[in-house]
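Excluded from the complex is one protein chain; the other protein chains are retained at their positions.
Letters A and B mark the chains as written, and numbering starts fresh at 1 in each.
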Amino acid sequence: MQSYFKNKWLPYILLIPTFIVLIVFLFYPAFETFRLSLYKVHPFGIRKIFAGFYNFKKLFTSADYLHSFSVSFIFSVAVVVVGLFVALMIALLLNQKLKGQLIYRSFLIWPYALSPAIAGAIFRFLFNPANGYLGYFSSLIVGFEPPWLTNSTLALVVITAAATWKNLGYNIIFYLAGLQNVQKEALEAASIDGAGPVKRFSIVTFPLLSPITFFLLIMNLIYSYFASFGLIDVLTEGGPANGTNILIYQLYRDFFINSKTGYAAAESFILFTLVVLLTLIQFKTTGKKVHYQ
Amino acid sequence: MKKKQVKKLILHILIILSILTVSMPVILAIIISTQTPAEVYSSPPKITPSGNFSNYVEAWKSVNLGRMMFNSAFIAFMVTLGKIILSLLAAFAFTHFDFKGKGILFFVVLVTLLLPIPVRIVSLFEIVSKLGWINTYWGLIVPFLASATGTFLFIQRFKMIPVELLDAAKMDGCSPMRYLLQILIPLSGSTIGALTVIEFIYIWNQYLWPLMATNSKEMRVVQIGVKMMIQADAMNNWGIIMAGVMMTMVPPLIVFFTMQQSFMKGFALASDK
Partner (left out) sequence: MKAKLLMVVLLFLLPGFLFAVGTQEKVEITGPVTIEFWHAMGGARIELIQGIVDSFMKENPDITVNVQFTGSYNDTLNKTKAAGKAGNAPHIFHLYDIGTLGMAYSGMITPIEDLTKWEKIDWDAFFSPVKNYYTIDGKHYSMPFNSSTPLLYYNKTFFGQAGLDPAKPPATFADVIAVSKKLKGSGLGLKAPITWNLHSWYFEQFHCLMDAPLVNNNNGRKGEFPTEVLFNREPGQKIVEWWTGMEKDGLFLDVGPGWANHRAAFGSGEVAMVMSSTSDVNQLTGLLAEKGWEMGTGFIPKPAGAKGGVAIGGGTLWITNGHPDEELLAALKLVKYISEDDAQMKWHKGTGYFAVRKTAMKKLEAGGWFRENPNFMTAFDQLLESPYSVNTSGALVGVFPELRSLVQTAIQKVYAGDMTVKEALDEAAAKTNVSIKEWNELNQ
């Protein structure tokens, strides 16, 4: 069934470029980072003291770090739930037979090309406490200007909206691909049985979409844990009152602003275990690979 | 018959409403990007467009946007190209050869999925500093050249190519590299297309690493430019900032729209399994 070229050295030579990059820029730095997590490191790296699990102990007893955990969790769940729901609804609309559907599709999946930083900049302008449009619109409706970016709960709502918007294109694309794979016969069979469109969706289409939904769930989780860094940095810088201080932002702060390399390294390791966990769940349940990008 | 038309009309309206909602942030951003400073700083804010297109000129100059766009495009292009080449070679090795340690080596590539940049950034920064690659194109390109995603996409594609082709080629005495170049690569067009869009946009949109790894205005990339535009202006003239943001959105949109077809095909392929 499987046929190979016979060559002793060529496969290794073909793999050399990939492995050089992997070792120098992935495995070695990861290993070094994990090693540093066991040290207290001088802000300028001129001294380090072995400290065992000190950094981890401190992190897991730090109210701020635990808070960052829960912010990340709430944010990621919100991005997943809202994002997937909206994307699925739009994908269903785009899956109908309509004139101009191809053009409609382009105009709905273009946010795929948005970057987190750009989404952040646009939302920062819209919700800015001075001269922001959305602040003004909302004041016309509710009679006062909600402190969109200066209240931690509302700021979390804003970053969720921005992240959902940025991710919309990606999610719609996958749902569309999934919907096109859903067996037509299955739908017809259900409609012969006299099921209405809503029932048809809930008993036939949605279950068939569940592998894609699950894949998107993991992708969106990883996106909200990592890739939303640019969004947060431009939009809220983790504030107000750490209300949008997700784990990756805390890591950046500890490493780059507070110069606490040991802590930052420990936080890297914690993030690593999170990724491992998510990936294992993904493998166990669908046997699919997770692509980070 | 009539009922069907009504239903279609409702669907059209719903889709157009969705498009409007999804585009609204950008529409508002374009509106403010045409306003004069006095209009931008007005209380209550002015929500109608004006004719001040000098904001686009200002934004272009204020942070040297042209150079940044070039940097981002160059880096994205080089990484995309490099990744495709490296992934093609690796996928070819894994699918068309039997060799010692294949299982382990494949596992090693697989494990890299667990190591996104943030997990190793502390030491990656050290290594790139020690190589003297901070603030160079090397530092922005080389660490991203190996990709498990690309390798897997090509492995999937290669596995779908009928084995008879390979047997026939071997009969003809076709060398492995010729087989790769003349048979496999031409057959992998849509995978290459999908990967090009994914990687180009991924690198173009990257933020954390270029933020750390560059420092001069000659080396900055466009995403950092977005933040710099916000920082550079003492009073956040959103007219100028949004003008700049709109310009930075253009290149990835062009890539996306021109490659949309093969991208969608590549994706459908990827999600087929």
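In the analysis below, contacts are C-beta pairs under 8 Å (C-beta built on N, C-alpha and C of every residue); 3 or more make two chains touch, one makes a residue touch a chain.
None of the values given here were measured: they were computed from a predicted structure.
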| item | value |
| --- | --- |
| Residue in contact with the excluded chain [from B:M212, B:V226, B:M242 or B:V255] | B:M212 |
| Where the unshown chain meets subunit A, residue by residue | 40-47, 49, 58, 63-64, 128-131, 145, 147, 149-152, 237, 239-242, 253, 256-260 |
| Touching residues (missing chain, whole complex) on subunit B | 37-38, 41-43, 62, 125-126, 129-132, 134-135, 212, 215-217, 228, 230-236 |
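Here is the rule we use: only the chains that are shown with their structure count from here on.
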| item | value |
| --- | --- |
| Distance between the centres, which are taken as Cα means, of subunit B and subunit A, whole angstrom | 15 |
| Subunit B-facing residues of subunit A, complex | 1-5, 7-8, 10-12, 14-15, 17-19, 21-22, 24-33, 36, 90, 93-94, 96, 98, 104, 106-108, 110-118, 120-126, 128, 130-133, 136, 165, 168, 173-174, 177-178, 180-181, 212, 215, 222, 226, 229-230, 233-234, 248, 251-252, 255-256, 261, 264-265, 268-269, 271-272, 275-276, 279, 288-293 |
| Residues of subunit B that touch subunit A when the two form their complex | 8, 11-12, 14-15, 18-19, 22-23, 25-26, 28-29, 32, 40-45, 47, 86-87, 89-90, 92-94, 96-99, 102, 105, 108-110, 112-124, 126-127, 142-143, 145-149, 151-152, 163, 166-167, 170, 176, 179, 198-199, 201-202, 204-205, 207-208, 211-212, 223-224, 226-227, 229-230, 236, 238, 241-242, 245, 248-249, 252-253, 255-257, 260, 264, 267-268, 271-273 |
